[in-house]
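One structure follows; several queries about it will come next.
A single protein chain has been omitted from the complex, and every remaining protein chain is retained in its original position.
Right after this comes chain A.
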Amino acid sequence: MPIYEQFEIQIPSDTAEGQAIQEKIIAAMEAAEFSPRDVFGMRLALEEGLVNAIKHGNRMDPDKRVRIACTVSDVIASIEIEDEGPGFDWNDVPDPTAEENLDRPCGRGIMLMRAFMSKVEYNDSGNKVLLEKLRVTPDETAS
């Protein structure tokens, strides 16, 4: 199983730092020939996951850091994002597609992560999320 990227890093609570990591992961997925839709989905999920960690988890606190662990192989992209915040109850996020919530700007980030990733898993306290995308081969796309 060829590995295209593997690292673990801690970054400050700064969205620009998050962007740089995002680009590194996306470049590895492109090198591993993930489909454009997979890459699109991962960029979206990373954006939501990193913004959640930096803004909502660490509340932009410069003393707090975000840990990112990444593995991109030819079959899977697996990213773990952990912040130093108190976490949140991810079972208690309102359904953004419910009629009464449609015009409320909340809950959509997590929903998009779930829609585009093969797996999204939070730890119990809600300050760590695992994003996994299995590579779709051209054969599977055609079927």
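The criterion applied here is as follows: contacts are C-beta pairs under 8 Å (C-beta built on N, C-alpha and C of every residue); 3 or more make two chains touch, one makes a residue touch a chain; residues count from 1.
To be clear about the criterion, contacts and distances are computed from a predicted model.
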item	value
Per UniProt record, name of the chain withheld from view ["Anti-sigma factor antagonist", "Multisubunit sodium/proton antiporter MrpD subunit", "Phosphate ABC transporter ATPase" or "2-oxoglutarate ferredoxin oxidoreductase subunit alpha"]	"Anti-sigma factor antagonist"
Omitted-chain contact residue, chosen from A:Gln10, A:Thr97 or A:Ser125	A:Thr97
Identified contact with the non-displayed chain, of A:Ala27, A:Ile76 or A:Leu112	A:Leu112
Per the touch definition above, residue among A:Ile9, A:Leu44 or A:Ala69 touching the missing chain	A:Leu44
Residues from chain A at the interface with the omitted partner, ascending	15, 19, 36-37, 40, 43-44, 47-48, 51, 55, 96-97, 102-105, 108-109, 111-112, 115
